[in-house]
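Scroll down for the structure; my scribbles are underneath it.
One protein chain is absent from this view; the other protein chains keep their places.
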Amino acid sequence: MTMSRKPRIKTGPILLGLPAGLFLLAFFLVPLGYVTVLSFSDPSWGIANYRELFNSRLFLMTLGNTFWMAAVVTGLSLLLAYPLAYVAATSKGTLGKTILMIVALSFWTSYLVRTYAWMVILGVQGPIPALVALFGHSPPPRLLFTSFAATLGMTHGLIPFMTMALFAVMKRIDPKLMDAAGSLGARPWRVFWHIYLPLSAPGIINGITLVFITCLGFYVMPVLLGSPREQTIAGLIGDRMEQILDFGGAAAMSLVLLAASLGLFSVYSRYFGMDRLWGGRI
Amino acid sequence: MPARSLSLRNLVKHYGALQRAVDDVSLDVAPGEFITFLGPSGSGKTTTLMMIAGFQEPSGGSINVDGRAIGHVPPYERNIGVVFQNYALFPHMSVANNVAFPLKMRGEAKKERQVKSLEALARVGLGGFGDRYPGELSGGQQQRVALARALVFQPDLILLDEPLGALDKNLREHMQIELKRIHREVGVTMIYVTHDQTEAMTMSDRIAVFNSGKIEQVGTPLEVYFRPRTRFAASFVGDSNLIDAEFAKDDRTVRVPGFGEFTVNPGHSKRGDRVNLLIRPEMIRLRPGKSQNPSTNACDVTVESIVNYGDNLLVIGRAGERSLRIRVPSLDGKSLREGMPCVAEWDQDSIHVMAER
Partner (left out) sequence: MTLVRLGAIAITIFLAAPLLVVVPMSFSTAPSLQFPPPGLWVGFYAKFFADPNWTGPLVNSIIIGIATAVLTMAVAVPASFALVRHRFPGRSAFNLLLMTPLIVPHIVMALGYYVYFGELRLLQSYLGVVLAHTCFSIPVAMLIITAALKGFDLSLERAAMSLGARPLTVFRLVTMPILAPAFVIAGLFAFVHSFDETVVSLFISGRDVATLPRQMFNSFRMEADPVISVASSLLFAAALAGVLVPAAVRSVRRTLDRRNSPLAS
């Protein structure tokens, strides 16, 4: 008996993927389309919303403030997460395990809980102002509802993300490479500079992209901890919707925010590849 | 265990239009035989195995077990045991549950499963390991569990896909002996895939040499070693001197540029035929000095280098543009030095003539 087979159209993957595809089309892409249309149509058709935005000093300042805050938070969390991930990836003892445990715990804890914690700590009756007052600063400085509080809260909130992105790459670095560099005459800091740092660079890039994009759209912490006078775009969009019911303006702002997020992401995925971005979260 | 025959007829597997992974393979395997598919990676040996197991559908041709066509039978109805390269033990099941799995699939009673899986584990020397988990076993032990699992349901055939590849050398040799013992005891037809020629030589009743999707030769280990049909088979199995030559005047004299003329046993060749000569390095004798009377099956060489393998020496002898690989027992080669002029000679019977392809 002889068999021959024609290539057939694969129905398997289509059937498997269809539910997810249709779901996201109907409940993700369509609402996103609504935002786009809204920005050009409410209250009247045209680009008036955008013209207004880019003539608004408040909007441009907020935009600048959002990017600045995202940059500061990203930089700080990289600075703090790098040694954390390094020790977790290289130490064999309990310290590494403890770090991963705390990072995971922090990761799983709601932003609202962490926000609440900072409200207590930085609040007027909290330990930090009390401590500052102890050193003779009277009355204690107002820390809560400032950009400082928002930056601190966000940095604290995003260190786990950054650590995981870094750790995912670092744990794959072969420790023998460092030994090899040492045997070739490199002093420890040069081993780090010439070997470890370049090898961990993909993790740094993943972490920076992830944290920066998250910061741009962050709503909860800037609104609850930050200063009402130095808002972020996300907060401004919320105000427009809730307080002045200016949906067209909110939509236009949303699209600017969306464009920034997607733009950054496409630069990232163009040069570094999409699949590795969330390697650290798994 | 009843032994079954296997017959492959014009088996073809292609990916896309051009790439032929398996290209017209035909083979008959006798009941109870231990046959090895030997070849480099990408030669089609594993693809052929996967088609026999039913994991890949043939693009053409047929597969018969005891005369029954199984080419279209799904793998779970083929009753063929497979031992995978990485063992493929179910990590979430204990060793006993792994071995009892095929019996459970066949709806056997719990009592029966227990008796048979214990027996199979005992056969591979793992009695008492039933409660362990695969992750707790060494590579060699996992290998034995995989074998027990493939044996326990009395399959028609057992297919083994490079099963010893991940083990270290000593363990590998030990497992080769074990596997042969089990084959002898059980008597099931076994098909063994490997790229390791030593493994193929030591274990097989017959070897099928695969190259670029085709079987180049099927034969006993000795046939394949001493009378390879093709240049590829000669070079892939064992160490070899492969020399192009031309029949000069009759069917016993070949001319080799750079070496002169050799005498070979008469065959089907005629004057002007271009052929490949195979002389195994261990069939060549080496003695210091120069040839006195120029005989046809000898030549003068200069020792170019000597590699010591402990029990034997590999001597590279140079004669002009050409070089010969020569294996000499270590004791016989004690006096050899690099640069020394020597005579290399061999018996007429040691030259194997292959038609040039």
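Per-chain numbering from 1; labels A and B assigned in written order.
The rule is short, and it goes like this: a contact is a pair of C-beta atoms (placed from the backbone, for glycine too) under 8 Å apart; a residue touches a chain by one contact, two chains touch by 3 or more.
Being a predicted model, the structure only gives us computed values, none of them experimental.
Asker: With the missing chain put back, one of A:A48, A:M119 or A:L199 would touch it. Which one?
Answerer: A:M119
Asker: Which one, A:V132, A:I173, A:I195 or A:M241, makes contact with the chain that was left out?
Answerer: Reading the full complex, the residue touching the unseen chain is A:M241.
Asker: Any idea which of B:L38, B:A53 or B:L147 touches the chain not displayed?
Answerer: Only one listed residue reaches the unshown chain, and that is B:A53.
Asker: Among B:G16, B:P91, B:G310 or B:G339, which residue is in touch with the absent chain?
Answerer: B:P91
Asker: For the chain that's not shown, point to the residue among B:F153, B:F210 or B:W346 touching it.
Answerer: B:F153
Asker: What is the set of subunit B residues that contact the non-displayed chain in the whole complex?
Answerer: 53-55, 74-82, 84-86, 88-94, 96-97, 100-102, 105-106, 110, 113-114, 117-118, 130-131, 133, 149-150, 153
Asker: With the missing chain put back, which residues of subunit A would touch it? List them for me.
Answerer: For subunit A, the residues touching the absent chain are 10, 12-17, 19-21, 23-25, 27-32, 34-35, 38, 80-81, 83-84, 86-88, 91, 95, 98-99, 101-106, 108-121, 123, 125-127, 156, 159-160, 188, 213, 216-220, 223-224, 234, 237-238, 241-242, 247, 250-251, 254-255, 257-258, 261-262, 265, 274, 278, 281-282.
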